[in-house]
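One protein chain omitted, others in place.
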Amino acid sequence: MKQMNLTRRKLLKMGMLSVCGTMIPLSALEIFKPEALATTLDHPYSQKKRWAFVVDTTKCVGCGMCVKACKLENEIPFDAEVTRTWIERYVLTNKGDVLIDSPHGDRYGYTKNDPEGHDLTDAETLKGFFVPKLCNHCEKPSCVQVCPVGATYKTDDGVVLVDRTWCIGCGYCITNCPYFARFFHPVYNTAEKCTFCYHRISKGLKSACVDACAFGVRKIGMLHDPDSEVFKIITTQRTMVLKPEYGNEPHVFYLGLDHIVR
Amino acid sequence: MNHAWRPLILIVALLVVLLTVRWFLVPSDFMAKNGDYKYQWHRVGSEKFWRDEFTVKHKGREFCKQCHEDKIELVADSGHARVQCENCHVMFNPEKKGHPVDLKADFGYLLDIGIDRSRELCKRCHSKLPYRPKEFTSLTKGVKPFKMIDPQEHNPGEECVDCHDVHRTGFK
Partner (left out) sequence: MDLGHVHGELWTVKSFYTYPNEYIYWTVHIAVYPYITGLVAGAFVLSSLYHVFGRDELKPVAKFSLVFSLALLFIAPTPLLFHLLHAERALNTMLTPHFYSAIAAFNLVYLFYMAIVVSEIWFAYREYIVLQSQSRTGIYGVIYTALTLGSTDISEKALATDHKLIKILAAAGIPAACLLHGYVGFIFGSVKTVPLWKTPLMPFIFLMSAIISGIAICIVTYIIGMKLTKRLIDNETVKSMCQALKWFLAVAFILEAMDIVFHAYVAEESWDILSDVLFERFAFKMLVVQWGLGMILPLILLIIPNIKTIRAFFAGGLILMGVFMMRWDVVIGGQSMSRSLAGFLDYHMPILPTSLEAFKEGLCAVIILLSAPFVLLYLFNFILPIFQSKTGEKGL
């Protein structure tokens, strides 16, 4: 057998080749790591760095503490018949009627079984539930589209706000909201609506209504954050949005809606 | 010069005036952020107002804990563990306000704190309605039945707090 002369050069060359050679299968492992795969997939929620809200109507008791907290937190005169958020009550009677009401937006709470003023007995009440509503902070807000002066806008993190110093009070945005989440502020006379408590969430706090709810109905978080409650609910449970047919892409996701919900 | 040009010159002059006026009156931070003229055409300074200048009113349990640590600890161990102090103690009727320390002057706290002993407050959650969820699921200790009463039957005319200790509510 011919003796192989192992020169330094040959050793280095072989060494380099083996190191490079082993790098290839190792790097293949890198590519096929499950976590890496997850980020390369077109994850619909991982791209959108924006706020989202979840409402679990199966837990809502209609106490209206959220409405009260919102009014006081956001300086909406308490007795004024306008509100940034409200709770609707839906009751299906044994006669097949659907009764819907929201007395004063529910800022005083529901304490009697008297939807639309009809005093119902337990026997007459087939099913009922509460639906909290607020601005949906849509991805394609039809309200922002129609503002003639650029007084209302969407922030980089998806929250729709109004510039009180620029709004001319034409009401076009109010008319163009499918959910009627907007109104004129009784004092400032500019368009007004839920801001997700932008002044709170931007400081790491939760919206006032989220904190005020003792029953865990309301949740807010960043849509792309896998650790947030909203991400977990939206990606694992069956959620719905209100009026998707308008094409606004609302970002308040509901659990427990029913076909009778307006 | 042909007289026919005069109206046009007048119109152009007015336009120039308008554009000049516009240059002075439009805030310098008014823009289509991210080039999104459809949804982000606004005065950027407005974001600063909503984010930084608008005051935070509800400060949560941690704020009350500064002085009322004993009550906070009681509540944290009770059925009302998830109910904020502010839920019951912030008065929407300014006449009901009555906190011995001036919270606004000393702490910059802007809400009216008081004690509401009326049935109306408790009824908001505890009135029996056939469609209220019968179970309370937000406690760390697990799912508990949600206690409700018929306000017409259950000691009408009396205050709930006469018999119930709201800060201690029941189970351990």
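Per-chain numbering from 1; labels A and B assigned in written order.
Everything below uses one rule, namely that a residue touches a chain if its C-beta (ideal position, glycine included) is under 8 Å from a C-beta of that chain, and two chains touch if they have at least 3 such contacts.
If you're wondering where the values come from, they're calculated on a predicted model, not measured in any experiment.
K.L.:
Where the complex has a chain not shown, which of A:Gly105, A:Gly158 or A:Pro250 is the residue touching it?
P.N.:
A:Gly105
K.L.:
Based on the whole complex, identify which of A:Trp51, A:Phe129, A:Phe183 or A:Phe231 touches the chain you can't see.
P.N.:
Reading the full complex, the residue touching the unseen chain is A:Phe183.
K.L.:
Quick one: say which of A:Gly62, A:Gly150 or A:Gly221 touches the chain that got left out.
P.N.:
Reading the full complex, the residue touching the unseen chain is A:Gly150.
K.L.:
For chain A, which residues touch the unseen chain?
P.N.:
Spelled out for chain A, the touching residues are 75, 77, 79-83, 86, 98, 100-102, 104-105, 116, 142, 145-151, 166-172, 174-190, 246-247, 262.
K.L.:
Could you pull out which residues of chain B are in touch with the chain that's been left out?
P.N.:
Contact residues on chain B toward the absent chain are 2-4, 6-8, 10-11, 18, 22, 25-26, 30, 37-38, 41.
To be clear about the criterion, only the chains that are shown with their structure count from here on.
K.L.:
When the C-alpha atoms of chain A and chain B are each averaged to a single point, how far apart are the two points in Å?
P.N.:
Going by mean C-alpha positions, chain A sits 17 Å from chain B.
K.L.:
Residue numbers of chain A touching chain B in their complex, please.
P.N.:
For chain A paired with chain B, touching residues are 58-65, 68-69, 71-73, 78, 91, 107-113, 122, 125, 127-130, 140-141, 144-145, 150-156, 161-166, 195, 198-200, 202-203, 205, 208, 211-212, 214-216.
K.L.:
Of all residues in chain B, which touch chain A in the complex?
P.N.:
30, 33-34, 36, 38-43, 46-47, 49-58, 60, 80, 82-84, 86-87, 90, 92, 111, 120, 123-125, 127, 129-133, 136-138, 146, 151
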